[in-house]
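Would you mind keeping the following structure in view while I ask a few things?
Only a single protein chain was left out; the remaining protein chains are all shown in position.
Presenting chain A:
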Amino acid sequence: MAERSRIDDKTGTPTVGHEWDGIEELDTPMPRWWLWTLYASIVFAIGYVIAYPAIPMLNSATKGVLGWSSQGELDRDIAGEQKRRAPIMTALAATPLDQLAANPKLLAAAEEGGRSVFKVHCAACHGAGAAGSKGYPNLNDDDWLWGGDMAAIEQTLIHGIRHPGDVQTRISQMPAFGRDGILQPAEIDDLVSFVRVRSGQDQPSAAAARGGALYTNNCAACHGEEGRGNRTLGAPNLTDSIWLFGGDRGSLTTTLINGRGGIMPAWEKQLDPVTIKMLAAYVHSLGGGEASPAPTRVAAAPQRVAAKQ
């Protein structure tokens, strides 16, 4: 192994001096452009480290002289988005709920905003499509315990149902007729028969007739003589085909024995009034919303004249 560098005849380039089995390595210098790229990268890296957060320290990384942070960028993005939405938010804040329908554009914006808020806060209980499930009302249908116009929906959203700590929350209580010993099991059975007949699920029977008397004494105060419910008390209509906790014999018996009472949070503390307004508009738009003052749609006045901006 010759360890001396020499000039290679063919290329005129010095060799590195090693030789293995007659094979030598040329000491070709690195291409200049490559070196300059490397140097430029080093300079850039130094500048970058100074300008941006880069070096990890004990608690946080160095701040960088530009003061940039991903959090700051996010804040800026959010601020920008809020600024973009500001006009519609202000308009929403200024528009009373019952006037919303008169302004289709604003209503559409509210419904759209409500849709996304719903996904975040409400879908966990009511489902992404607001179809509910046993114990959680379906918001698409036309059956409302507490009223289905926009104002009633908003009220429910603000104060919740049986929400502890909110004095204005909607409260109703179905007694636990069985557990508290108000009615005997046989009487409960008769009442169930009666309710099943009232709701058109069973044919009249002797048991139902016996249940009728019990109903008048125990239930009519809340659910009404006819069983059509009472919205001021949040008492469900027992004659329709929608059952929050089920309308079969077993479910009805459980209801009568234990009573029922779901809880819906009061959103007042967590959501601002405009957001609640948007939610009310969205829930109202699902198809079961009841008319407040009739919405009149303003004649379409499209102003899209392309390319003249």
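Throughout what follows, a residue touches a chain if its C-beta (ideal position, glycine included) is under 8 Å from a C-beta of that chain, and two chains touch if they have at least 3 such contacts; residues count from 1.
Simple rule for what comes next: contacts and distances are computed from a predicted model.
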| item | value |
| --- | --- |
| Undisplayed chain, where the name is taken from the UniProt record, one of "Branched-chain amino acid ABC transporter permease", "Cytochrome c oxidase accessory protein CcoG", "YdbS-like PH domain-containing protein" or "Molibdopterin-dependent oxidoreductase YjgC" | "Cytochrome c oxidase accessory protein CcoG" |
| Selected from A:Asp27, A:Glu81, A:Asp98 or A:Asp142 as touching the chain missing from the view | A:Asp142 |
| Full-complex contact with the absent chain, from A:Met89, A:Val117 or A:Ala131 | A:Ala131 |
| Contact partner of the left-out chain, one of A:Thr37, A:Gln173, A:Thr216 or A:Ser241 | A:Ser241 |
| In chain A, positions touching the absent partner | 127-131, 138, 140-143, 200, 237, 240-243, 247, 285, 287-288, 290-291, 295, 297, 299-300, 302, 304-309 |
